[in-house]
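Structure first, commentary second.
Removed from the display is one protein chain of the complex; every other protein chain stays in position.
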Amino acid sequence: MFQKILIANRGEIALRIIRACRELGIKTVSVHSTVDENSPHVRFSDESVCIGPPESHLSYLQIPAIISAAEITGADAIHPGYGFLSENPHFAEICHSCKIKFIGPTSENIRILGNKAKAKEIMKAAGVPVIPGTEDQLDSPETAKKMAREIGYPVIIKSCFGGGGRGMRIVEKEEKIEAIFSSLQKEAFNSFGESNLYIEKYLQKPKHIEFQILADTEGNIIHLGERDCSIQRRHQKLIEETPAAQLSDSLRKKMGEAAIQATKAANYTSAGTVEFLVDSKGGFYFIEVNTRIQVEHPITELVTGIDLIKEQIKIAAGHKLLSGKDNFRFEGHSIECRINAEDPKKFIPCSGKITALNLPGGPGVRVDTAIYCDYTVLPYYDSLIAKLIVHGKDREEAIRKMDQALHEFQVEGIKTTIPFHRKVFKNKNFIKGEFHTDFVDSFLQH
Amino acid sequence: MFQKILIANRGEIALRIIRACRELGIKTVSVHSTVDENSPHVRFSDESVCIGPPESHLSYLQIPAIISAAEITGADAIHPGYGFLSENPHFAEICHSCKIKFIGPTSENIRILGNKAKAKEIMKAAGVPVIPGTEDQLDSPETAKKMAREIGYPVIIKSCFGGGGRGMRIVEKEEKIEAIFSSLQKEAFNSFGESNLYIEKYLQKPKHIEFQILADTEGNIIHLGERDCSIQRRHQKLIEETPAAQLSDSLRKKMGEAAIQATKAANYTSAGTVEFLVDSKGGFYFIEVNTRIQVEHPITELVTGIDLIKEQIKIAAGHKLLSGKDNFRFEGHSIECRINAEDPKKFIPCSGKITALNLPGGPGVRVDTAIYCDYTVLPYYDSLIAKLIVHGKDREEAIRKMDQALHEFQVEGIKTTIPFHRKVFKNKNFIKGEFHTDFVDSFLQH
Amino acid sequence: MNFKEIKKLISIFEDSKILSELEVEESGFKVRLKKSAHETEVIQTTPSAQPSSSKPSHTAVGKTEEAHEAGMEGLIKFESPIVGTFYHAPGTNKKPFVKEGEIVQKGQILCIIEAMKIMNEVEVDIKGRIIRVYVEDGTPVEFGQPLFLIEPL
Partner (left out) sequence: MNFKEIKKLISIFEDSKILSELEVEESGFKVRLKKSAHETEVIQTTPSAQPSSSKPSHTAVGKTEEAHEAGMEGLIKFESPIVGTFYHAPGTNKKPFVKEGEIVQKGQILCIIEAMKIMNEVEVDIKGRIIRVYVEDGTPVEFGQPLFLIEPL
């Protein structure tokens, strides 16, 4: 097992990883920018290294600074968390060449699965259903038009290197292809340094369902059930739950098998997520593999009883997955709300000092956060300030628990998305489990 | 099911009951003294009634004010929590005569089991092992001496109406009986209005182990496993865990059966606790039945998956116990630390304003509390400000989780028992599970 | 004196309504704090004179509290001594115990509060004029809830 892990992240996920390391008896090194000097991830780690100024690209994204920090502290592994460098194949490669274990998949895994078109190709070859669309990159708006005619409108054009809702656009009519194509190309180049695009059928009213995968280096693969992430705004997930509300057992079984098939086809190791869209007729289509721990991993932990971060670390250390007492089960229902420091109507990030705070608690309530009263939410980083996760006997109990926990969750001094969540948990369609990826857009209009 | 429950309590347990009611779809009425006007239990209940000035005996112990509050708000049941009126048979009786359901056992149950000598008599008759001692009240120091000679020193002399460590004294030698007898008689009269005493064999190095019982009105009784409450100071529990660290499965089984036997013998309904002392030779002796929900109930909840407060409410409403989906299991290990606003060395209660607060969180960590940053701990009430509860796969993981959670739990402005707990969780004997009720005394001396 | 202590000193100084300057000197160590003229003025305005001599003591059953709202100087709020249901008259269709404008004597019954089926007569402990009745007949009242506004005479 590792002696000392450097955590190349901040906020709640850094704290989450510190907690897992502590339980495993592993020392922790946190890294921080100058403004994060007094943050919880710094306070609660065994050592800490300042790696740069506030701006992410000069600190948390600064590969040499992070590798150096690992070297001067003698860390033998790096956990990247999510975001920042977690899906950067170059970083994984450098870690490897510096003989520091990158806790995640291989750089090859990240590189191939990070290319959406390439990933789709692999899955198609492995017999995993994919959304009809181009296998190759689009070379021109003309090819896009030709493909769109074959597939049928609406279609969606995406950047090969996009993700998290960025670098994609829905096209309803042929006459709009030209303009969207070129603007998307520019946007993709500016955001990801690559302008490659591809096209797909756009599914209407789909559910976004992902499967949590664990794969060890010995080739053992299991899935720990699905997560319904359909409650999203501009492709940013806001609420996740497991099990999915309206998914038949037979479809769940088929999709779980496809997820394992996908993992095998990609020769993947570590914790990962296979994402699907499910249409109203029970058709399901592979979208992508997320090669990192997900923000929403806690709901799977509560339902299965598995600590995913610990499992991820153990797999990286060469352990067989779920060795020892780590049996899993599927028990009850779990839901997560992402509490963002954002205006609850327009979702504009908002920074500032938290002047009053009441965190919810009690049975079946878990809060993953690195905020406290008097903490200042900084404008440099992600707006996620807390994850509120509940676990109940069934979906109804989980919803009531979340409703109460949201009621108790009080933050003053900054705007948060709590009022948005409170409304969702009183919405009839949500309560009935009748929702698709368009839920938030139509919900916000009313 | 009840429409509206009045909660005759304050602090974390009042909030705990509100949470359970919310999940059951029951409206809540809180009661509060003038100084508790802005407390969480008031903020998070549906209605609230001010029942008196700060002093408990003029507010939270004021039966007419509480009954009146239930009447003017139309509450059809009262949950007494723990402490205050929870074990007052007179209060349970008045509730009954006012046609308000008292959520707990019958007043008869409380009255009989509240009399320690009487309870022992019943248990002895039912074949539940009891500690050798008097069956009747002691009439004089002479009888005490005679009994002590029969039983063998050391003995313990207790008030029939004492509890929670008050009204009891260990006697090592015959020549001390006289003085202790009369001082205890006075003390008992001043504290409980009754001076009746009884005598028992004093067990050396015993473990204090209690069983959680649920009994419905149809005569169904189950136990939900034991809790080891041996870590106590002056008979005040500080740390509790389940399962007990060094209890053989065969002894556990025998004790569980005895607990059910005891419950049956007392004709008991509702949630309750049967307490035993276990000596080093595996002998176990009934001490008492606690006729209320216990402070330490959450550890049983985490291990069994049962919401004890909800179960208690449902039983009071006449439901069959564990109806519906409420199956239970015994999974993992759970520990609770009572965080008191007390000096961690001398355990002197300390009131004041909390100027900074960081609550622990993450997987397997539960915090039951009604404090927040800027909350003022009042001198009028119990010093318990939070319960920190963890759940791990096994005892080792639970200990590591608690160690980390205590590390994260930061309170400024007042003294708390957190430093005491942090030391206990680094103590070798505690970690090995080798401790008895004398642990804290000898631990504090070093 | 360490940094924390200086911080505390500042907060004590800020909170003080009386101090305008503060200086601490101790074996070569010195702290001096001064408030701005404007701020000191604001603080000095608050203790505007109010006749504290008119404060009544608590009644046997009822509780009176000085009224602090604007235009209510010198008036007394008579608060409910118990939780229950407020009755303004001894029975339905009966005349109320007191009306607004009426002068009441010390020991006179102002209302009944029913608690646990018992009718509790509530007496006033001062002589005064009833300025306002806050609560309607038959409404529930909590402990300390204002029932009457009284001008002491």
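Letters A, B and C mark the chains in the order given here, with residues in each chain numbered from 1 onward.
The criterion applied here is as follows: a contact is a pair of C-beta atoms (placed from the backbone, for glycine too) under 8 Å apart; a residue touches a chain by one contact, two chains touch by 3 or more.
Computed from a predicted model, the values in this text were never measured in an experiment.
S.K.: Which listed residue, A:Ile26, A:Val49 or A:Leu308, touches the chain dropped from view?
M.R.: A:Val49
S.K.: Of the listed residues A:Ile67, A:Ile339 or A:Ala398, which contacts the missing chain in the full complex?
M.R.: Touches the omitted chain: A:Ile67.
S.K.: If the hidden chain were put back, which residues of chain A would touch it?
M.R.: Residue positions of chain A that touch the missing chain: 34, 49-53, 59, 64-65, 67-69, 71-73, 94, 98.
Keep this in mind: only the chains that are shown with their structure count from here on.
S.K.: Ignoring chain B and leaving every other chain in place, which groups of chains are still linked through touching?
M.R.: Components, chain B removed in thought: A | C.
S.K.: Nearest chain to the global Cα centroid?
M.R.: Smallest offset from the overall C-alpha mean is found for B.
S.K.: Approximately how many whole Å separate the CA-defined centres of chain A and chain B?
M.R.: Centres of chain A and chain B (C-alpha means) sit 43 Å apart.
S.K.: Please work out the Cα centroid separation of chain B and chain C, and write it as a whole number of Å.
M.R.: Chain centres of chain B and chain C, defined by C-alpha means, are spaced 39 Å apart.
S.K.: Averaging over Cα atoms per chain, report the distance between chain A and chain C in Å.
M.R.: Once rounded, the distance between the two centres reads 55 Å.
S.K.: Residues touching two or more other chains, restricted to chain A: which are they?
M.R.: Within chain A, no residue touches at least two other chains.
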